[in-house]
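One protein chain is absent from this view; the other protein chains keep their places.
Take a look at chain A:
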Amino acid sequence: MVKLPYLTALTTLISYGLLFLFGQIRDLFRKILDLLKFKKVQGKGYAPICLGLEDFYTRRLYLRIQDCFGRPIASAPDAWFDVVERYSNDNNKTLQRTSNTTKCLNLGSYNYLGFAAADEYCTPRVIESLKKYSSSTCSVRADGGTTKLHTELEELVARFVGKPAAILFGMGYATNSAIIPALIGKGGLIISDSLNHNSIVNGSRGSGAVVRVFQHNTPSHLEEVLREQIAEGQPRTHRPWKKIIVIVEGIYSMEGELCKLPEIIAVCKKYKAYTYLDEAHSIGAIGKSGRGVCELLGVDPADVDIMMGTFTKSFGSCGGYIAASKEIIRHLKHTCPAHLYATSMSPPAVQQVISAIKVILGEDGSNRGAQKLAQIRENSNFFRSELQKMGFEVLGDNDSPVMPIMLYNPAKIPAFSRECLNQNVAVVTVAFPATPLLLARARICISASHTREDLIKGLEVISKVGDLVGIKYFPVEPEKVAAEEKLKKLE
């Protein structure tokens, strides 16, 4: 968790207060101007689509820095890509595309193993499957959308992850939102980490179960909550809970931290709660053979009841999967609405995942998979240690390819983003509502396709921009380390 120094908190709050004030003044002028002009609202008698304060944040704060988000690209999201230039004639309210592009270093896409661009093993096979199965099946899985590729991938995923069976979905976000209501309903309890992703929050809300939150990554608090809830029972009737599911993520995308999986599993086993592990960012990216956080932390996959993951990040495709015991998968195939009503995954995308997993496992006959995994681990650790030496406040654990750099102040968000883009480095900045209001950050995602030179260039640019913007909150590593190295060289 991030500890916010008081001075920074104060200055950030003052900045937001000023922005809010200016926004309100502008709204006031807008109201006066509208009254004066007797602007006829589209159709008299219709209530406006958005009332006053509902989209205040979007209109007055987000739109000012709109050019930092949603930047279009004109090539594959590889280590270097082409960012399309945009300009605005009305102070960022609308943005127009040009046809100019700049080649930038990509530090923002979730391309952990480098499968985003055309790959020598994967792409020919994808093209073949496109010719054979065409681009879509036009029907739902239950009716005629299941092809041989789908069944092959389900078996492969189950083998890769270490579970008996798996089921596929066309979109990672929808996997969580559709599965959680199928597993638990009214009378059940969901205990989820306080920093869980929006898809899990939506799925929990949609299920109808009672949701309780435990402090981020704190197994002792989880135990307290579990004891209290089991002893109390359901809220007003005090009947015992039907079932309890604890939902955690492998790598938290906004923090870059790994979850304390062994302790959490031990607590859940003791209190007979089911565990649901969301490995969206960690599958394929960490662990010695890419099998995710279970392998890295030495947890037996049989101890986790349900493992969920997505194919968008490490495998360069789209979609999500759930891996669990055969009976649970059978039940899900029968009840889950995303399986029964949604068009099945596109066959070329399925083939891409199959090929990517084969490369990672080494079944394509080369050791590119092992090389990629070693490369991403080395890259992440190198980048993180360098950033910390330079004095940035970097979150996250070692080995995790996601690195948030704290910015805090709202003005530093566009400053950092635009300055980096001017120097041809593309970074991603996140602010409210994806993070808490005061804790805005820039998030770096390292890929296995970044070479050492790319990383060094990125570090140089970030260091320069960091000095300019003023985000080196920690003291720079003292010079004595450099002096020691000089001594060693002399000797």
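The rule we apply is simple: contacts are C-beta pairs under 8 Å (C-beta built on N, C-alpha and C of every residue); 3 or more make two chains touch, one makes a residue touch a chain; residues count from 1.
In the analysis below, contacts and distances are computed from a predicted model.
Enquirer: Could you check which of "AP-2 complex subunit alpha", "Coatomer subunit epsilon", "Tryptophan synthase" or "Serine C-palmitoyltransferase protein" matches the UniProt name for the chain that's left out?
Expert: Hidden chain identified via UniProt as "Serine C-palmitoyltransferase protein".
Enquirer: May I ask which residue of A:252, A:274 or A:416 touches the chain that does not appear here?
Expert: Looking across A:252, A:274 or A:416, the contact with the absent chain belongs to A:274.
Enquirer: Which one touches the absent chain: A:5, A:72 or A:436?
Expert: Only one listed residue reaches the unshown chain, and that is A:72.
Enquirer: So one chain is hidden, and I want to know which residue out of A:134, A:398 or A:451 touches that hidden chain in the complete assembly.
Expert: A:134
Enquirer: Which residue among A:19, A:117, A:211 or A:411 touches the omitted chain?
Expert: Missing-chain contact among the listed residues: A:117.
Enquirer: For chain A, which residues touch the unseen chain?
Expert: Answer for chain A: residues 42-43, 45-50, 54-55, 58, 62, 69-78, 81, 83-84, 97, 106, 108-111, 115-118, 122-123, 126-127, 130-139, 141-148, 150-151, 170-174, 177, 183, 198, 202, 205-206, 226-228, 230-231, 240-244, 271-274, 305-306, 311-313, 315-318, 324, 327-328, 330-331, 333-334, 337-338, 340-343, 345-346, 348-349, 352, 426, 428 touch the chain left out.
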